[in-house]
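With one protein chain withheld, the remaining protein chains of the complex are depicted in position.
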Amino acid sequence: MQYEAVIGLEVHVQLKTKSKMFCGCTTEFGTPPNTQVCPVCLGYPGVLPVMNEEAVSKTILTGLMIGSKVAGFSKWDRKSYFYPDMPKNYQISQYDLPLCAEGAVEIKLDGGKTKAIGVTRAHLEEDVAKNTHFETTSGVDFNRAGLPLMEIVSEPDMSSPDEAFAYLTALKEILISGGISDCDMEKGQLRCDSNVSVRPVGQEELGEKVEIKNMNTISGVRRALAYEIQRQTAALQKGDKVSQETRRWDDATGRTCVMRTKEYAHDYRYFPDPDLMPVVVSEEMIAALRKLLHELPEAKRQRFIKQYGLPEYDAGVLVADAVLAGYYERAAATSKNPKAISNWVMTEFLGKLAEAKKTIGECVIQPEHLAELVALVDGGQISGKIGKEVFVEMFDSGKSPGLIVKEKGLVQVSDTGAIEGFVNEAIAKNPKSVADFKAGNEGAINFLKGQVMKLSRGKANPQLVGEILQKKLRGN
Amino acid sequence: MANDTNQFDVGYVAHLARLHLTETEKQKIASQLKDTLAYVAKLNELDVSKVEPTAHATPLANVLRKDEVRPSIDRATILKNAPEQARDLFIVPKIVE
Partner (left out) sequence: MSLHTLTIHQLREKLRRGAVSAREATQSLLDRILSVDSRLKAYLWLNAEDALAQADAIDRSGIARNGKLLGGVPIAIKDVINVEGQPCTCASKILKGHTSVYDAFVVQRLREAGAILLGRTNMDEFAMGSSTENSSWGITHNPWDLECIPGGSSGGSAAAVAADEAFAALGSDTGGSIRQPASLCGCVGFKPTYGRVSRYGLVAFASSLDQIGPFTKTVADGALMLRVLAGHDPQDSTSVPRPVPDYAKMFGDGVKGLRIGLPKEYFIDGMNREVEVATRAAIKKLQELGAEIVEISLPHTDYAVAVYYLIATAEASANLARFDGVRYGARVAGEDVIDMYGKTRGAGFGPEVKRRIILGTYALSAGYYDAYYVRAQKVRTLIRQDFENAFEKCDAIVTPTSPEVAFRIGEKTDDPLKMYLSDIFTISVNLAGICGVSLPCGFTNDPRLPIGLQILGKSFDEETVLRVAHAYEQATEWHKARPRL
């Protein structure tokens, strides 16, 4: 009997805001424990929460990016449970009226087909504190408590670990490019739990659902799901039952194990939070947010390929960073050779930035100047080699290439008469090389070429030099 | 409304609330709350099928705060109030997963 898997993913994303969800403490990562706290996020007696505007906007934006229905009326609920990482022993979350409902993330399958993975909902809540376990005690750091967390629940639309991997990758890309979150899993900015069941192919009824926790990387999710599907399938094939339980993935051993079951199932006792007012999202608000909407990465990639005639690789590199893509587009807009611009950007531009440890924002080269540089090389006013020197000068001074070429007198010499002069001089000064060439050593011409370039202080048009040298040496 | 007050398991509810009660306390509370629950059952007399629950006491919406950082509180102050602290962390007995 063949079995198929049904997978759903629940992703928690830390939103990229400056302050926490309900108080003004900073969201900075990696600071000393309990230094980013205040009475509100510590759950002190008498404090009250106040919503972070940016967190709400980013959640709505996410919904718009994945085609969700944004709720006209959304509210907050208290989710009660006791745990040391819970400052109030209830979490402020959203239960029945989340900010976003429905939506989908498109993934690419092998063979080029696409599949839409449904999203059930996306809602906002506050993050919990961090526990550190010692011998007989645990220590709690509340720096993270209260950070804005967006929970995205997918439909159980994935049928393989690869699809789950693709979904997470695509989702990450959307969130990063949209400025919603940095999605760094190592920093806990993106966390994933999975629900997976297995059933005989063709059966409509779902199998027993198992929840998998503690998958700390996207590849880890794939590995965990692969293991779990295999485990459940093997059990069913043997005639055993799969129990509905929560299991913990251990990446080191490559297995899932049952987590300690609690005496009573969680009764979260959700009720509307009386301290917080509802969010009423108007059409105007949505229209304003739509303006901020970033083109989805895949669409942008395709557009770059088509619009600028770039190969897929180039498009991929340029689109990966929104700022870089914007820079490129400004340069390409004034150029007749967008492919050349792409080459310059991917090699010289990014190379120099890395070397100087600068960001694009800190670079003084105007995108339009890059287009100008390409035009100078394409037009033959300077050689590609000289172009690289000019680029360095542009990077250091911010001057336009035209100005630099003029100031330094770098205009390529393409006057055949002048070049002939240099060629004659080089031939005259290097009889041995001439003899070598005539004796059949084709390579000797390169030395002579080099000499001509030296004499012309690099300004001679190398192509013409080659042509003229060839003519003279072959005695035409 | 649930009229079966014998379903009212004080022990279970006390566990939900993480409230340790002695047997005497459990019995006393159970008996007192039995009376209270019988009393609140009078709410069943009303037809509320067409009534909306009061969601909020004031008709406000979109009470939002600008995403700006404000100073946090001095760590020494809050650790001073902690029943047990070490290594700048709030210490609790080991959490059994």
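Which chain is which? They are A and B, in the order written, and residues in each are numbered from 1.
What we mean here is this: a contact is a pair of C-beta atoms (placed from the backbone, for glycine too) under 8 Å apart; a residue touches a chain by one contact, two chains touch by 3 or more.
What you see is a predicted model; the values in this text were computed from it and never measured.
Across the entire complex, the residue among A:K88, A:R199, A:K300 or A:K449 in touch with the chain not shown is A:K88.
The omitted chain makes contact with chain B at the following residues, 1-2, 8, 10, 13-14, 16-22, 25, 28-29, 32-33, 35-37, 39-40, 42-44, 46, 48, 51-58, 60, 63, 65, 73, 77-78, 80-84, 90, 92-96. The omitted chain makes contact with chain A at the following residues, 39, 42-51, 78, 80, 82-84, 87-90, 138, 140, 142, 267, 269-271, 274-277.
Simple rule for what comes next: only the chains that are shown with their structure count from here on.
Distance between chain A and chain B, defined via averaged C-alpha coordinates, is recorded as 42 Å.
Within the complex, the chain A residues that touch chain B are 17-19, 23-26, 32-39, 42, 50-56, 75, 82-84, 89, 131-142, 259-260, 263-264, 267, 269, 272, 274, 276-280. By the touch rule above, chain B contacts chain A in their complex via residues 12, 15-16, 18, 55-58, 60-73, 75, 78-79, 86-97.
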